[in-house]
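Every protein chain except one is present and positioned as in the full complex.
Each chain gets a letter, A, B, C, D and E, in the order it is written, and its residues are counted from 1.
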Amino acid sequence: MKATVHRKAHFNAAHRLFIKEWTDEKNFEVFGKCSNPHYHGHNYDLTVSVCGDVDPKTGFVINLKRLKDVIYEDVELPFDHKNLNIEVPEFKDRNPTAENIAIVIWNKLREKLRDDLELTVTLYESQRNFVTYRGE
Amino acid sequence: MKATVHRKAHFNAAHRLFIKEWTDEKNFEVFGKCSNPHYHGHNYDLTVSVCGDVDPKTGFVINLKRLKDVIYEDVELPFDHKNLNIEVPEFKDRNPTAENIAIVIWNKLREKLRDDLELTVTLYESQRNFVTYRGE
Amino acid sequence: MKATVHRKAHFNAAHRLFIKEWTDEKNFEVFGKCSNPHYHGHNYDLTVSVCGDVDPKTGFVINLKRLKDVIYEDVELPFDHKNLNIEVPEFKDRNPTAENIAIVIWNKLREKLRDDLELTVTLYESQRNFVTYRGE
Amino acid sequence: MKATVHRKAHFNAAHRLFIKEWTDEKNFEVFGKCSNPHYHGHNYDLTVSVCGDVDPKTGFVINLKRLKDVIYEDVELPFDHKNLNIEVPEFKDRNPTAENIAIVIWNKLREKLRDDLELTVTLYESQRNFVTYRGE
Amino acid sequence: MKATVHRKAHFNAAHRLFIKEWTDEKNFEVFGKCSNPHYHGHNYDLTVSVCGDVDPKTGFVINLKRLKDVIYEDVELPFDHKNLNIEVPEFKDRNPTAENIAIVIWNKLREKLRDDLELTVTLYESQRNFVTYRGE
Partner (left out) sequence: MKATVHRKAHFNAAHRLFIKEWTDEKNFEVFGKCSNPHYHGHNYDLTVSVCGDVDPKTGFVINLKRLKDVIYEDVELPFDHKNLNIEVPEFKDRNPTAENIAIVIWNKLREKLRDDLELTVTLYESQRNFVTYRGE
């Protein structure tokens, strides 16, 4: 029997959407006020979903305590109260859109999970905008 | 790399569930107090989900500004503060159940999106009742 | 020792804001799309707050079971899935604004509670608009 | 046309995670404070999702009134305000993890639904931890 | 200038409402299924509100880091994943109603705060039932 367990986490960060080689006008045209050079920020909510077999003894797909620790180490600690563009190396040459943040988080968590577990990451940039990435 | 972006929207509307050729008794038997001839209403919450390739340059599946505008034009403007049975032509001969409202919204948005994007619509009639439609 | 207990309830209803003796233009000017003659609707959320002494034996200000039953009888049953303007007599000559709905609910509940209990009613017309009435 | 309808429900219960044949130390090592022998509890939120064809006449996948009644009879009544380990027979020899509670609920509801309807159960143990089971 | 800062916290616990010297019948009559002798449980949400002068230098009423630590030490640590009736000494001879839990929390936190700060505690037993206590 397979089930999916979901764990929510949270971090607050500043970011700016822009492409270095574009002019300010072009950046504003595509990214609007999200390209503000002085940055703006969000309370990011994260749902990490892990699908796999339910262990018949423990009744667990994965020990949530361990999942919580992995999320803390690999996402909350390096991202919380940070400026994503400046302080998080993965976004040095990658635009920190919700899509790209979800992909970066997925890649970091994927390495820490057993191969037989399927991983999905949902990142809420605000209550109205969010993104799901499944590694496809 | 494929991701799904989700955008929430909102409209308030009145509706009534009933089948014209049925008696009031039959309508009440099937639809209960939702068949009240004087109408009742809801704060409808809508989640529009669009799945597609992440543009390697911008980091966007779709520009959310554009998605927001399409939802405003095609859903919020024609549905908000309206009586769905009387004022929205799509429900002239279609019972405005949450299922049918989701289908109508999906059909309207489908026309406005590039063919390579997959569309899912989730419509909340209340916090306890909601419906998902994927065009299947 | 005094405490305040709060109980949430819910009803869905249709309404229209307008003043009978005003022209349609004047009504639209003041109430905007809320004056749509075909009605629109809301999922109304209600918080009923009762402040009083904590019974030293039971540890209750009021038995929530009883409060829940009173709210059901006096608010949910007569308001849920109704057209407030047409089907709820209190709004025959009273504009069903959130303010007035809160006042009507407060008046109905006030009669059913012991005199030493203070009553506050908060009515959510939507997640963004709500009203509090304390009988002042 | 296929759609998925979702209905939310709720119950409050006490539980304890542990494996009878393990020592207290081993149970604490694996289940942490969730293995407290005096029990702890949760407000469990449940989303039941049913996918099937939309009836072209009624516009319903399933009458939500009926779904609500089935959930009440088979989940809320036997689980609400209960000690899952002691009072719910399905957990006599099954650890009441969120995964196992979701599986037990799915099995109970599956029997009551038409064969052509697909069933998914999502169980929230808290706002941060939840589980999805689809009978796979 | 005075402001009120609010901090949310959370704990999961089991409890049972009953008066020792009453019969089971009397307890059931007053407390309903909340008097189940095998316990049930809740995800308790807590809002701690502290009102006082805004420090003109820091812009703080109170350092939220300190408030968070006090709540953790005095509420979350002793209450989380506990059976309130059996494991929390304050409820040995006090019925663990939401009112009484709020009062106990208020008393514990009051001792840790400067005298010039006003304290209010709001305890959510569920999303529908909650209680406010201000030490009056």
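One rule holds for everything that comes next: contacts are C-beta pairs under 8 Å (C-beta built on N, C-alpha and C of every residue); 3 or more make two chains touch, one makes a residue touch a chain.
Predicted model only: the values in this text are computed from it and were never measured.
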Which shown chains does the hidden chain touch? A, C, E
Note that chain E touches the chain not displayed via residues 1-9, 49, 54, 57-61, 63-65
Tell me where the left-out chain touches chain A, residue by residue. 10, 12-15, 33-34, 36, 38-43, 80-83, 86-87, 126-127
Mind pulling the chain C residues that touch the left-out chain? 17, 19, 30, 32, 94-100, 102-103, 127-134, 136
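Here is the rule we use: only the chains that are shown with their structure count from here on.
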Hey, how far apart are chain A and chain C in touch steps, shortest way? 2
Treating chain B as absent and keeping all other coordinates fixed, how do the remaining chains group by touch? one piece
For chain C and chain D, which third chains touch each of them? B, E
If you match contact pairs by residue number, which of D-E, B-C or A-D shares over half of them with B-D? A-D
Of all chains, the one whose CA centroid lies most distant from that of chain C is A
Angle of the C-alpha superposing rotation, chain D to chain E, to the nearest 5 degrees: 180
When the contacting C-beta pairs are counted for A-B and for B-C, which pair yields the higher total? B-C
Geometric centre distance via CA averages, chain E-chain B, whole Å: 41
Indicate the whole-number Å distance between the mean C-alpha point of chain C and the mean C-alpha point of chain E. 28
Which positions in chain E are in touch with at least two other chains? 127
State which pairs of chains touch, listing all of them. A-B, A-D, B-C, B-D, C-E, D-E
